[in-house]
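Here you go, one structure.
A single protein chain has been omitted; all remaining protein chains appear in their positions.
Order of writing sets the labels: A, B, C, D and E. Residues in every chain begin at 1.
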Amino acid sequence: VGNHVVVRNIERAEPASVEKLERAGVATVHEAAGRSGLLDPTIRPVIAGTRVAGTAVTVASHPGDNLMVHLAVECLRTGDVLVVTTTSASTDGMIGELLAISMSAHGARGAVTQAGVRDVAELREMRFPVWSRAISAQGTVKMSPGSVNVPVVCGGQLVNPGDVIVADDDGVVCVPRVTAAATADAAMRRIDRESDMRARLADGQLGADLYNLRGRAADLGIEYIDAVVDR
Amino acid sequence: VGNHVVVRNIERAEPASVEKLERAGVATVHEAAGRSGLLDPTIRPVIAGTRVAGTAVTVASHPGDNLMVHLAVECLRTGDVLVVTTTSASTDGMIGELLAISMSAHGARGAVTQAGVRDVAELREMRFPVWSRAISAQGTVKMSPGSVNVPVVCGGQLVNPGDVIVADDDGVVCVPRVTAAATADAAMRRIDRESDMRARLADGQLGADLYNLRGRAADLGIEYIDAVVDR
Amino acid sequence: VGNHVVVRNIERAEPASVEKLERAGVATVHEAAGRSGLLDPTIRPVIAGTRVAGTAVTVASHPGDNLMVHLAVECLRTGDVLVVTTTSASTDGMIGELLAISMSAHGARGAVTQAGVRDVAELREMRFPVWSRAISAQGTVKMSPGSVNVPVVCGGQLVNPGDVIVADDDGVVCVPRVTAAATADAAMRRIDRESDMRARLADGQLGADLYNLRGRAADLGIEYIDAVVDR
Amino acid sequence: VGNHVVVRNIERAEPASVEKLERAGVATVHEAAGRSGLLDPTIRPVIAGTRVAGTAVTVASHPGDNLMVHLAVECLRTGDVLVVTTTSASTDGMIGELLAISMSAHGARGAVTQAGVRDVAELREMRFPVWSRAISAQGTVKMSPGSVNVPVVCGGQLVNPGDVIVADDDGVVCVPRVTAAATADAAMRRIDRESDMRARLADGQLGADLYNLRGRAADLGIEYIDAVVDR
Amino acid sequence: VGNHVVVRNIERAEPASVEKLERAGVATVHEAAGRSGLLDPTIRPVIAGTRVAGTAVTVASHPGDNLMVHLAVECLRTGDVLVVTTTSASTDGMIGELLAISMSAHGARGAVTQAGVRDVAELREMRFPVWSRAISAQGTVKMSPGSVNVPVVCGGQLVNPGDVIVADDDGVVCVPRVTAAATADAAMRRIDRESDMRARLADGQLGADLYNLRGRAADLGIEYIDAVVDR
Partner (left out) sequence: VGNHVVVRNIERAEPASVEKLERAGVATVHEAAGRSGLLDPTIRPVIAGTRVAGTAVTVASHPGDNLMVHLAVECLRTGDVLVVTTTSASTDGMIGELLAISMSAHGARGAVTQAGVRDVAELREMRFPVWSRAISAQGTVKMSPGSVNVPVVCGGQLVNPGDVIVADDDGVVCVPRVTAAATADAAMRRIDRESDMRARLADGQLGADLYNLRGRAADLGIEYIDAVVDR
């Protein structure tokens, strides 16, 4: 097998797990996964107030070139999320309205890219959610090779094709396919626990007590003083 | 007194001054304070269209650790704004929904952090305003000591506990407690003056005339020419 | 002619071209111009969902000083867009509510700046669109000379006075005055072509086929494989 | 197996391959590996003019915490290079003189970190080469868990324990252990080819001819013109 | 007292303390001060391999304007270090050869600035050490007011006039005047302790044992495993 490949078929996580992970959202999933998998916070939603979860179809592109994004479309299945990286940092608009229409027609639920996106007004109107590092109208060429459905690093995080991507206003998290079911269950349990905690805190109880932090504070030598003399 | 302290009680500015400063907003307060006190523009509102003013309760935390934020909650009084810094640059999510519920229950009007925030959809829904350098779901630990209600630098600006924080769509400004009353009055006077200026400018009068800038332009050697030959 | 000048009169593009360019929007205009003219993506709209096109009236200012912006107002004609740069990087608020009122009174349709803007709630309310690198309440002085209607570099792009500026959610593009008519026509043709493409893609046809990319992929040595052995 | 592990033993690449990769240097190895594996250019040498190659022993740490770096030392073997990442961005000084002494005593040839390093004068004097994103004296704690010898992402690049790290003035490249021998041989061949090319270019022959670029230029529609009318 | 002042005389730390702090260097002083006082790592030495300690004479300037640096020179005494900030971020060259000559003539041992510096070849030749955020030839004006010897924030750190500045290849640390003697003594003790530790580590003893980290690792649930199955 050569340097550049398009892998047509990948294994996907169970839809039931994906559905639970979407319900839980990025912050809860990230915690349930042992505080792992979060893409770095430079990757932000283009459309506020959306949440999506789906299977990663990955694309590795040359910077300023979206040839491989076009070749990836026929690898999409219903419920997938396209994850697009470039071999070096780029803000060029790798995804725009036309590609979004095409991806939607092939079942994609959204896209994540370490590079840029354009036609954001149109994306908003058609409600195709994208998370990206930049918004840029800078056009790309279709000249240089890359790969589809190989492991990529996006936002400082390893994403394997078939992993589960969860994205919302808090960012994007990647859950490995093989741990998706366990993470989804842990996320559901975490939601249950938090509901009780939410009520206690709203009632004025202190995290210092609920999380047993006073002993640790004392061990760490943190001193409580009543007031400082005014400067 | 050791390295790490929690100061339970601080002196606060007069509520009347805080109320005036909130009415004036960040840009006017910053001008009224002699163009001082503005946190740098990397600190942005998580919820657009909100304005808040309150007394700073300050937190100095280890990066990636929100132990001290939890310990700060019981130091809050109605009308306070929590100001959270880390000892070195960090984007991790120091504040989320649970802490926001807890802070609200103890009277906080909002929070400002040089680090990150998460659960932003929930914060928006509960209308708890936060200004931060990043939005990140990255979870934190509760392992390392820090301090509450000591002087901190946030966004390149010194914030002493008890200072007045004003925050809106233009950013965040800090007014020292001891000058809060004078700054509030100066801000009120500035608002009066600007109302007349606003009418004149809307009428087409020029700032060049209203601010007497033509003489200065001449002194600086600025030449007026009718047109350049087309390139 | 000395170092610092205010050029009162400039040649402007035909209103018909400006109107077409506004209709086309930033991404289409940038493509129609041979993928040229885009300001870098750090320059973002302050008010989402607006689009504007107009003639560039340019301002070169000292950082932290908006004297020249005030002097530029009387050079504005109906349909102009003010383009403000500083001689070195600055985020200070060069434009605020009062200047926006004044610019509006003199016919400006909006403003673009490589520096900062303030009073953004007020700008939103009066619907005066601004694109900027930063939002900052930091006040400026009126002490140092600069120029009006000289060539400037804004967002890494040369802008000559009289060029056409198009700005929307995708960013800002500059079209040279002398090629504005040709670019406007090319943009209109492009919109026609894209409408057919949009329909085909929505129907599930692939860009790989519509853009004839399969031959190129083969030439580049890209291999298709059915599946990888699971990790 | 839990969330946090220290893997004591890893498979290493053949010393002969490592030696060839060191001889070739970063730029040649990166090309020989099909232009893959380069860590992003924010990671720079602390000591100019050094080159090193060795086996990656990887460390995943909490930000601001170097506990895991200390635990990694006993996993080092002669010829290893420590690769240290943090779970979120940090510039704190994870490695200093004392750790460098300890790593040297256990055979390490150098270190690479996405975070910071300190005591750089001492490192220079003892000639212990480090590549890092930052130089910072900011001290770290030893409070939070992480892992040793698990896959990490450093500088946007996946590094598995046992991979070969090559680092010099051009940056840092990671070669997967299983392809190290083939990449080393490809690098040697490339060096041979470049030596002939170097002579031809020094003689004034043109890359346009030697790489057969004139036909491509014509195909791409690049026009040659003798001169432009002076502006 | 108005908005802008020049304070002619300040209290300085004991020369003996300054001398000890210089001997200890930035990393050791920062640790001895309870890991406090470090300016952020964007502030780097212009001349590698120098170390300096001295009393802070502080300058708050308008961006792009070095009027106040000129006014500060007559406030310098032998052994001082000038600390220059701007009211908002700027990279312009605030200090160059002529100012360095002037500062030297008045006893300054070096300078630190959050902005830029120029004439760096000349500074290197005259061995006048400067730490700065940028190197930039961009010239400044002398038009806008500021202050000398007021508290400033430089590199995210509060610096009061009279505090001790220590700067070397690891960066810059600020020690409050009132704690300078205690910090200097703590630094000396730390150097003694480290000398023993250095010998033990060079001998192959492990930090894991010397710092008693094995128990903590166990408490944190870190598991040791012999090897992972090869990927």
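In this text, a residue touches a chain if its C-beta (ideal position, glycine included) is under 8 Å from a C-beta of that chain, and two chains touch if they have at least 3 such contacts.
What you see is a predicted model, and the numbers here were worked out from it, not measured in a lab.
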Touch as defined at the start, partner being the missing chain; which of D:11, D:74 or D:169 qualifies? D:169
Which residue, E:93, E:110, E:155 or E:171, contacts the hidden chain when the whole complex is considered? E:93
Decide which residue listed in A:42, A:144 or A:205 touches the omitted chain of the complex. A:144
Can you tell me which of A:63, A:107 or A:151 touches the chain that was removed from the display? A:63
Since one chain isn't shown, list which residues of chain D touch it in the complete complex. 25-27, 30-31, 35, 38, 40-41, 44, 49, 51, 168-171, 173, 194, 197-198, 201-204, 206-208, 211, 213, 216-217, 220-228, 230-231
Spell out the interface residues on chain E facing the chain that's missing from view. 1-11, 67, 70-71, 73-74, 91, 93, 96-99, 101-102, 104-106, 116, 118-121, 124, 134-139, 142-147, 149, 160
Against the hidden chain, chain A presents residues 62-65, 87-92, 136, 138, 141, 143-144, 231
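The definition used in the following text is that only the chains that are shown with their structure count from here on.
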Pick out whichever of the two, B-D or A-C, is joined by more C-beta pairs in contact. A-C
Averaging C-alpha coordinates per chain, one finds the centres of chain A and chain E separated by a number of Å equal to 39
Interchain centroid distance [CA atoms averaged], chain A/chain D, Å: 27
Chain C residues touching 2+ other chains are 91, 136, 138, 143-144, 231
When you draw the chains as points and link the ones that touch, which shape shows up: line, ring, star, complete, or other? other
Touching chain combinations (by label order): A-B, A-C, A-D, B-C, B-D, B-E, C-E, D-E
